[in-house]
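Of the protein chains in this complex, all but one are displayed in their positions.
We just call them A and B in the order they show up, numbering each chain from 1.
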Amino acid sequence: MRVVIPDEFKIRFRYPARALGLLGAVLMIVSIFLPWAYGHDALDDMTFWGAPSPLQLFFVVLPVLLGLLLAIPLVGKQRLGALARMVAWNTTAKTAALASLVVVVIATASIAIELGGLVNVDPGAWVALLGGLVAAGSTPFLPDSPEPTLDRLKSPAWVQILGIVAVMAAALFLAAQALSYNDAGSFITFAALLVGLVLVLRQFGVFDWLRVAGRSNNRVLVLSAFVVAFLFPFTQDGKDANMSIAAQVLIFASAALGLNIVVGLAGLLDLGYIAFLGAGAFTAAVLSESAYSHVNWHPPFIVTVIIAGTVSSVLGLIIGAPTLRVSGDYLAIVTLGFGEIFRLTMINLDGNDGPYVTNGSNGISNIPDLNFFGFDFGKAHTILGVDIGRFANYYWLMLLVIGLVILVFTNLNHSRIGRGWVAIREDELAAEAMGVNTFALKLLAFAGGAFLAGVAGAVKAHHDVSVTPDQYVFLESAFLLAAVVLGGMGTVMGVLIGATILKLLPEKLRFFSDYRLLLFGLLLVVMMRFRPEGMIAEERRQLEFHAEDEELAEEVQEELALYHDHLHPERGSFEL
Amino acid sequence: MELFFQQLINGLSLGALYALIAVGYTVVYGIVQLINFAHGEIFMIGAFGAFATWTIMGRPTGSPVATSLLFILPVMLIGGVVASVAVAVAMERFAYRPLRNAPRLAPLISAIGVSVFLQELVRLFFGRIPGMPDAKSDLAFPSISGISGASVQMGGVLIRASAIFTIGALVLCTVFLWIFVDRTKTGRAMVATSQDADTARLMGINVDRVIVSAFAVGAVLAAVAGVAQGLTVGNIGFRMGFLAGLKAFTAAVLGGIGNIYGAVVGGLVLGVAEALASNYLGTTAWKDVWAFILLILVLVFRPQGLLGAKVVDRA
Partner (left out) sequence: MSTEAVPAVADTAVLLDARNVTMQFGGLRAVNDVSLQVRTGEIVGLIGPNGAGKTTFFNCLTGLYQPTTGSVFFDAAPLPAKPRLAVRAGMARTFQNIRLFHNMTAIENVMVGMYCRTKTNAIDAVFRLPRHRREEVESTRRAKELLDFVGLSGSGDTLSRNLPYGDQRRLEIARALATDPKLLLLDEPTAGMNPQETRQAEDLIFRIRDLGLAVLVIEHDMRFIFNLCDRVACLVRGEVLVEGPGAVVQNDPRVIEAYIGSPATQDGSGDA
């Protein structure tokens, strides 16, 4: 697959390659002032001369970066000082060129598809395409630069904090922007642009620097992330469509993080995990004032949440009990069996085949909205002149829940219990022989993860208005697992990203939703093959999947030594 | 008593089906210690392969019994087998082989992915093959004169021809399997590899090929089971592999995983138990719940199987 260009070519052609790369960047920058499309309906109307559309303006960021990356080194190493060595100028430029080309191709294809043919693609797009091809074709001939070491850059605390806040603010703005695109073409183009930008920044070393900054200013990072997440509804201007997706993403992510305790931390595969979300949802539904529930006790929601979590964790204990005797693949199948038993039981508790509890396969519908001390979740409220709709209310509630989930996840991980889990993953027999109560730890993973999923399920019941057994089939468990695997087993950030991608894409790309299961099945296979540790890798997990990689072992050791708990035993460890 | 025999026959027929699928789990497990979670889908693919072959043949219906049994059914079986084997071999090549030295979690997750992928592939794309009906809901399986709907009365016991077909297929397959394992070079290589893959490799056995043939053998039997299921139930669907696969897996564990003849015994025991239980334990609504409870009980309390085969360290 990978075309290797001999180093001697890279030396010989380095000047023409840089010049052509710059030409390509300039062509792409110029192109946004030309019309890209013949008709108004493609993307966000790219038919104007001299007046770029927002999407074109966003796009131009990539070629501008490309131009800067190629031009700045011309200033000379002396003048750049330490920065010259810390940044991988050429390699980043290659990434930027490729990313630009991909975005232009996607945009051009979208225009062609949405307007019905390549004739509708106007000169601007062709110029951009030419520029992209020139840049992407020439930059590979630049010599490779060494790995970026921007993380070694010593920066004062205020710079770090400013950096974190800036990135968070940018994330908020870009997320809101991405969600505002409702046609598939614009969304994909913008998403590709974002992915390209992230890859360029990563290659530049920005994320390494951020990781260092985040680790030394963990509170700022966490706080700003939550502030940004809290502010998100204000960007939506009362529109509920995106807030509904956002709330669903949070529910899904909470459950996935709970599953991550079991899979990522304790190393046990649970294929019936959706049952815990279901148990919480059914508990909340049965205790709600829905007419389909025949239970006449309606406790306040905070009590319901605790009961839902408890019911789920009891179920977790039951499902975890076989871990005393079985492990590995057999355990996975046992959990799958429990998950199916849960679903079938919910169907059968319909008053015919069993006692009436769940209204059978029709489920419990008309679950009323939550009401906290007169704050009706079902109604829109106006805060600071911005309309905050029903789903935004649930979104905020879920933000609290996911905060709890992250707290539990990271603090358990960074404790005696977390060490016990790692030991179990590494060598269960040795752990037991060293006095670790492996069974209790495994049960704790199941029960703890289940509790969190149960709490999320309780909110989900009210958010969804109805709860039916068919929402809790095996495929949903596999879907949760896919989020964990895609994002990165054992990480919080990874799973948040994985859950967002898996939940958001089918919502935004309607044509794709029918294929979502097909693609995530494929995704599981491909991830296991090429990147089993997920998009964001947990260091130790990565090492487990690449046992022979000595170089990686050195890196991981360095990483663990820098940030390891025992250096800061007194530290709180709520982390993202 | 008649009822008992009736249920016994039903159970044996059901059990023969499980046994045919279970062999696939056990053969693969014996050699690579992998639970091929997607094996249920191979069974489903077999049924669809047979269905597609029948459609390509021009949907012959109402033909004389002899033509049906001697021509149409065998060709359908071949079609099913080809489809199953092709998919199983591809699956081994692309989803499992690259993960052979990975931690155990990896192939299992990959297997789940394959399982979901194959189900969706059939659901979304079977209907796009020219001439094939849409498979988003269940399809009526072709009726084969002489088998579909036919039955024999013995005393008070009704034996359906499809049951005879299934049990007969199991007997034949077991005999062929025995010949294959015992008398052929590949079969003996399989036994050697299952006992010690490294030594087998040193002895010049091509372990890759042995593994592929294990997948293929399992797929052949699963395809036969797929046709048997179609003939017995009368319809097929993209979801049919999930439950059948799990039950067959239970049967394989029950028989001692890795033990081919154990899988046959396990399948029959499970089938009879299920038939009798559904007769004596009442409502059908809880039938699958009982099946899953049995699955869990077997895995938890009898992971070494009924016959007490070699104890497998699942750690």
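One rule holds for everything that comes next: contacts are C-beta pairs under 8 Å (C-beta built on N, C-alpha and C of every residue); 3 or more make two chains touch, one makes a residue touch a chain.
Everything numeric here is computed off the predicted structure, so don't read it as measured data.
*Asks:* The complex has one chain that is not drawn here; which of the drawn chains does it touch?
*Replies:* A
*Asks:* Going by the contact rule already stated, which one of A:R85, A:H298 or A:R419 would touch the omitted chain in the full complex?
*Replies:* Touches the omitted chain: A:R419.
*Asks:* From the list A:T149, A:T235, A:N371 or A:N411, which touches the chain that is not on show?
*Replies:* The single option touching the absent chain is A:N411.
*Asks:* Determine which one of A:L199, A:V465 or A:L560 touches the chain that has been left out.
*Replies:* Of the candidates A:L199, A:V465 or A:L560, A:L560 is in touch with the missing chain.
*Asks:* Taking the full complex into account, find the residue in A:A192, A:I388 or A:L444 that is in contact with the omitted chain.
*Replies:* A:L444
*Asks:* Can you tell me which of A:M46, A:I274, A:L287 or A:V436 touches the chain that was removed from the display?
*Replies:* The single option touching the absent chain is A:V436.
*Asks:* Can you list, in ascending order, the chain A residues touching the missing chain?
*Replies:* 407-408, 411-412, 415-420, 422-423, 426-427, 429-438, 444, 448, 540, 543-544, 553-554, 556-557, 560-561, 564-566, 569-570, 572-573
As a working rule, only the chains that are shown with their structure count from here on.
*Asks:* Find the geometric centre of each of chain A and chain B from their Cα atoms only, then give the gap between the two centres in Å, rounded to an integer.
*Replies:* Spacing between the chain centres: roughly 38 Å.
*Asks:* Touching chain A in the complex: which residues of chain B?
*Replies:* 34-35, 94-95, 98-99, 102-110, 112-121, 124, 242, 246, 249, 253, 283, 285-286, 288-289, 292-293, 295-296, 299-301, 303, 314-315
*Asks:* Note which residues of chain A are touching chain B in the complex, please.
*Replies:* Residues in contact with chain B: 263, 267, 269, 271, 322, 325-334, 336-338, 340-341, 344-345, 347-348, 352-354, 428-429, 474-475, 478, 481-482, 485, 514-515, 517-518, 520-525, 527-529, 532, 544-545.
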